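Only one structure is covered here, and it is reproduced in the block below.
A single protein chain has been omitted; all remaining protein chains appear in their positions.
Order of writing sets the labels: A, B, C and D. Residues in every chain begin at 1.
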Amino acid sequence: MTLPDLLFYVFAFLTLLFGALVVANPFSRNPVTSAMFLVLTICALAGLFVLLNAFFLAAVQILVYAGAVMVLFLFVIMLLDLKEEQRRKINLFGIVTGTGAVLGLGFLLMRTIWAGELEQAGNPRIIGDTKALGFELFTKGQFLLPFEIVSVLLLVAMVGVILLSKKELK
Amino acid sequence: MEPTLSPAGYAALTILLLPLAAAVIALVCPRRDPESTANRSIGAIALGFVLSLGLFAFTGDKPQEANFNWLSVGDLHVAFGLLLDPLSKLMLLIVTGVGLMIHIYSRGYLHGDRSYSRYFASLSLFTFSMLGIVLANNLFMMFVFWELVGVSSYLLIGFWFEKGSAADAAKKAFLTNRVGDFGFILGIILTWAALGSVNFTELAGSVELGGRLADKAAGFSVLAEPLGKIFNSTGWWIIHPNVLVTLVGLLLFMGAMGKSAQFPLHVWLPDAMEGPTPVSALIHAATMVAAGVFMLCRIFFLLNIPGSHALEFIAWIGGFTALLAALMALQQNDIKRILAYSTLSQLGYMVMAVGLHAPGPAMFHLTTHAAFKALLFLGAGSVIYACHHEQDIWKMGGLRETMPRTWWTFRWGTLALCGVWPFAGFFSKDAILASALEHNNIPLFVLGVFVAGLTTFYMSRLVLVAFCGQARSESAGHAHESPGVMTWPLVVLAVPTLLAGAWGIDAYIAKALPSEHPPHDGGFVDNLFAPFNHNILAAVFGLLAVVAGYKLARALYANAASDPLPGKIGFLANLARDRFYFDELYGWFISVTQETLAKVADWMDRWIIAGLLVRGTHGTTELVGRVLRLAQTGSLQTYAFLFAAGVVLVLAWQLVLNSPAH
Amino acid sequence: MSLLSAIFLIPLLAALVVLCIPRNYKFVIRLVTLGATLASMVLALALFAKFNDAPVENGFRFNYEKEWVHVDALKLDIGYHVGVDGINLGLIVMGAIVAFAAACVSREIKRLEKEYYLLLLVMTGGILGAFASLNLFFFYFFHELALVPTFIMIGVWGHGENRNYATFNISVYLSLGALIALAGLIALYLQSGANTFDIVALTKAVKAKPLPLAAQSLIFPLLLFGFGILVSLWPFHTWAPLGYGSAPTATAMLHAGVLKKFGLYGLLRVGIPLMPDGATAWLEILAFLCLGNIIFCGFVAMRQKDLNLLIGNSSVAHMGFIFLGIASLTLVGVTGAVVVMVAHGFLAALTFGLSGALREQTGTLEIEKLGGLLRQIPFLGAALVMAMLAGCGLPGFANFVGEAMVLFGSWRAFPLVTTLAAWGALIIGAVYMLRAVRNILHGPAKPEWAALKDANAWVKTPFVLLLAALLLLGVWPRLLTDKIQPSVAGIIAMAETKTADKATRSGEVKKAAGEIKHRAVQPR
Amino acid sequence: MNVGLEHYLTVSAMLFCLGLLGVILRRNVLVIYMSLELMLNAANLALVAFSRFNENLTGQMMVFFIITVAAAEVAVGLALIVALYRKRQSAHVEDLTSLKL
Partner (left out) sequence: MNASLIVLELAVVLLGLVVLVLDWFTPAQDRRTLGYGAALGIGVVLLYSFFAFDGRDPLYAFGNAYVLDGLALWFKRFFLIAALLVLIMATEFSNRFETGQSEFFALTLFALAGMMFAASANDFMLLFVSLELITVTFYVLVSFLRRRVDSLEAGVKYLILGALSSGFLVYGIALVFGAAGTMNFNELADKLTNNAALSHKSLLTTGVLLVLVGLGFKMAAVPFQIWAPDVYQGSPTPTTAFLSVGSKAAGVVLLMRLLGTAIPDLAFTLERLLMVMAGATIFYGSLCAIPQRNLKRLLGYSSIASAGYLLLGFAVMNRAGSSAILYYLAGYLFTVLAAFTVIAVVVQQAGEEDISALAGLSQRSPLLASSLTLAMVSLAGIPPLAGFFGKFLLLKAVIAEGIRWHAYYWLFAVAVVGVLISLYYYFNVIRAIYWSKGATDLTPIAVSLPTKFVLGVCIVGMFWLGLNPDGALEMAVEAVKVLKLAS
């Protein structure tokens, strides 16, 4: 087993572990805990990204996701002063059926993934660094338009956030 | 085919349409002037009578036909057609003649009634319909007028519709007739299907030509094949041609059963007496009920096809009806009802005559009966009118003193009905009894003679109780003779009552209907004694029966204050009085069959079809909707779960279940 | 615009006019409606008068064609085409007369008059348009156009406690029928290979090349039951008495009288001539189902306590004769069926009109509560008696002619059924009709109805008109039959050209089935 | 066994399922929203993996957009949740059931 493979297993394990802890933490049902584990998941994912030669995205992942988005989450949690989730009546039926559905989905996805029809190049020849991505983004028209649209989207988000959270005017 | 009408044809058409015109005018402008409505009706029928006389006198015996294409689709050709032959001419005379008298009489009888003009309109409508039956040259047209006669009878019986009993009687008459008509129309259809025509002349022609009807192959193709198609395509259902021709005869006879009130459809006629008395005289004695017999004579060639057994059946039905009705008449107390049962009984005679291959005598009896029975009914009406609408003979009595003209004419009518020589009834009844003998049908002969005795008995009872003795009620005591407009028709009708028997009517009829023995046509005096020459046995037995009946009645009822018979034969008398419980029996039968079926159908319609199936579907749909939307719990978790489950379903469906590649 | 188009476009245009009149001008609205229906009636009568002289083209007269939708890429070709032959002529004339009568009796409406008359006019236009159309699309289109106002009118201006249920019931039921029929019509369009909804073109195409047997045996039942539901074929009939019982008078008159005939007309015009092989097997079943109408519904009618329900059931029963006539597939029988269609139109309109007039005064149609009315309302009473007698098949009225022809025509094909049908016609019908007369009109007068008023001249008009039509056709049936017969003869001639004998038929069916299987697994 | 595309995809699929499980089972809207982010991240991982093994940078570009869009979405979403919290004083899905049936 090569080092990258080992690292893969480590990061994969961490990703899934932290991911699981986001969803269901046996020790704490506090949203803050979830948020913190989400940050960790994202970081572990960034590790996987690096293994996949997506350096720029790994950085973005940490900067934008862990840095900005998750801070936003934490900020809101603090703002709302959310207490630890009270233990309400557990809906066993819901849990069983929900888990069933998810397992079903997982089974189907696995079935697809392991159907043995993947074509894969052995050696990585592409490097997803800033330069490469920047080149792609600004030279190929097919990315330009989405890029511009995303800017509108961000504007919409801005307007929306202001509208939704500004103080009510008389 | 555009008709070219002979003068006789025009005359016949005029006779037919005049009453219709009168009726239509009365209907369109009803309340304006009742008197003129009556005058128009009387004028129409009077003119009709004159024209009928002219036709009778001046046109030859050769049948004449006029056809207007009324309906012609595919192989169904129905003409509005008139047939003038001795038979129809005689009937024209009867209908218009008796009708005229009754119209005139009605002016007096219904004077002052608030629906005077409706009465005359209906009467004219009836006359039109009856004339239509008489003149029709095909079965379809006959059926049309047959039905119209039924409905005008319905209107006239129910003339006083505010009286519940009258309304019920009208309904009953119509419905009972309809049962007969049901058979009649099927018979017509069957005839048409077998012989390809409804025209009498054409039918007679094809029957004479060897009769496709009797033809084995035709018989199969007409009935067996389609029936076989329904029951079994291999055709095990086979109808023998004899059965087929008998069936045709019997179905057509059903029409006559209804109109002529033969057993078992006889129940409506006594109830029909709820109508005004002139109506009873015209419709339920002289004309409408005679239509059945007339029809049987008209289509005699269809009943008489070799292989058919219809006539035997008809004879027995007639004879049985004659007996049954006579027995019922014995214990009736209502003067009109006695006459009604007597009518039934006499119709039985006529039908029996037809059944005995003697349509001639049947028509003969029909003719004489029309005259004397109309006379009797009008006489009864006069009595009722005089006694302030009292109809119970036990509340009359002594009327011979106060109502001389009515008494004389009524007595003549009675004598004719009983068959006393030389009154008309004797000759026609004798002809029937003679045919029974000649056909070697001794049972029916005996039955005929016995019924003749019964007839004399109940008529004598009526006369003795109502006219003789003392007045038994105040109204009877104060009775006085009816006005001339009512009594003069009695007098006029009394003439044929006395003379029609020897007039030579039977000979005239014989020109249209083949008779088994040559008719007597030796002049009036010859005719008077002809029955004794022809078949003395029948004549003598007939007269003996009359004598016996009279003696018995006189012994019982001369000066009786109440009916002694129930005390003597109690049970049987009650049975006769209550009409052998036929009405009750029918009522029960209808309630267990028709009403039960109706209830079942209604229940099924309401609960199975509309309820279970329709409302059930509706309810189920709504229920499913209500259940389905329970998925919309409002909870995000449920939604997310359902969403995910949907995704799994879609993926599983496509990847696992529906994947041809794997 | 042709004369024929004018007959149904006038009401539709009048509907637009009514739309523009302010709702307070009730009198004007009513006047416009009466005028439009009168005009269309007069035109229809003119059409009738000119019928014999008009040139014939493909068996139809007064043809008028115009392209409407034509998209080659979709092989979609729908054209506007109207025309008459003997079969729809009577229906159009009858429809126009009934529409005028319906407009006359609409006086009873006292609420939302504008909407009511608007819908009435749309319904009239739709009905007449449906019968005039020779294009199946418009045939269906106009029918639906007439159907929806029916539902709304029953829902909004109807009577009785059951109105809501009745409205839903009739809406869903009739729409079901219409949609099933639509499926059949579309399938016909596709299977004929002619890619046309035009009846004339379809007929030609089918004559040149009959429809495949598999298609016939699929499409015919669709049409039969689709149309059958629209005509209240037993056991799909329960909407009818319920709906008519709750409907406002004019709606019941128009629907029971005219619109209901649409299904029968469709069956006759499309189903039987174009799919003779498909029809063969079903017609026998139809003959037995029609007994359900005649006998079963006749018995049900006997038990009704409400006059309108009684009339409604009797109307269902009468449909049985038409079905029987059609099922017989004989010239006499089918011609008779067409005559009954026309006659029953007048009759149903008359009876519902009269019962409406009665209800307007008494406020009830419960037979037990009424009684002895003939003395108070001699005209209405007499008209009701005549209607009832016409209903039980009395000669002199047009119904008799038609029913008798049906019985004559169907005897050879279905003797047993014919016998029972005759029983239903002569006896069962008479029983409930006469009972109704006995209990409503006859008998002692009741004090509570002493104040009833008889009809004045205005009220009389529609009834006189309808009665006159019934009597005229009853006395002089050739007015209709001579026109109907050639058209029916054409249809029967087509119906009798069956594709093949049994041997080749079964072979072809198998082949067709195989083809379908083969195609089903084949990806595009 | 060499780590290949399958392995990355497996991790991605499992992460996706974990996220979905969170969405279905958790009742705090914020946590649900975080689980959704997990799902997006799983998709990102798959895209990056495909990008690497298909030798095609398009996948990475897609991830770039996804991250941006997700950020915008999160902003709006959180604002919405805050607004709702102000009204309801709860971020619990069980309190969000006034619209139903």
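Note that in this section contacts are C-beta pairs under 8 Å (C-beta built on N, C-alpha and C of every residue); 3 or more make two chains touch, one makes a residue touch a chain.
Computed from a predicted structure; not experimentally measured.
Shown chains touched by the missing chain in the whole complex: A, B, C, D. Residue B:L655 is the one among B:L53, B:V485 or B:L655 that touches the chain missing from this view. The chain omitted from view is touched by exactly one of B:N533, B:S562, B:T596 or B:Q632, namely B:Q632. In the complete complex, the hidden chain is touched by one of C:L134, C:I180, C:I272 or C:L480, namely C:I180. Think of the hidden chain as still there; on subunit C it touches residues 23, 68-71, 73-74, 76, 112, 114-115, 141-142, 144-145, 147-148, 151-152, 155-156, 164, 167-168, 171-172, 175-176, 179-180, 182-183, 186-187, 189-191, 516, 519-520, 523-524. Those residues of subunit A that touch the chain absent from the view are 108-109, 111-113, 115, 117-118, 140-146, 149-150, 152-153, 155-157, 159-160, 163-164, 166, 168-169. Take subunit B: the residues that touch the chain left off the picture are 621-622, 624-626, 628-629, 631-632, 634, 636, 639-640, 642-647, 649-651, 653-655, 658-662.
Simple rule for what comes next: only the chains that are shown with their structure count from here on.
Each chain gets a centre from the mean of its Cα atoms; for subunit A and subunit D, those two points are 6 Å apart. Centre-to-centre separation of subunit A and subunit B, using mean CA positions: 100 Å. For subunit B, residues touching at least two other chains, in rising order: 637, 641, 644. Multi-chain contact residues of subunit A (touching two or more other chains) are listed as 94, 98, 101-102, 105.
Those residues of subunit D that touch subunit B in the shared complex are 20, 23-25, 27, 29, 32, 93-94, 96-101.
For subunit A in complex with subunit B, the touching residues are 94, 97-98, 101-102, 104-105, 108, 111-112, 115.
Looking at the complex, you find that subunit C touches subunit B at residues 168-169, 172-173, 235, 237-239, 242, 295-297, 299-300, 302-303, 330-332, 335-336, 372, 374-375, 378, 389, 392, 394-396, 400-401, 404-405, 407-409, 411-419, 422-423, 426-427, 430-431, 434-435, 437-438, 441-445, 477-478, 481-482, 484-485.
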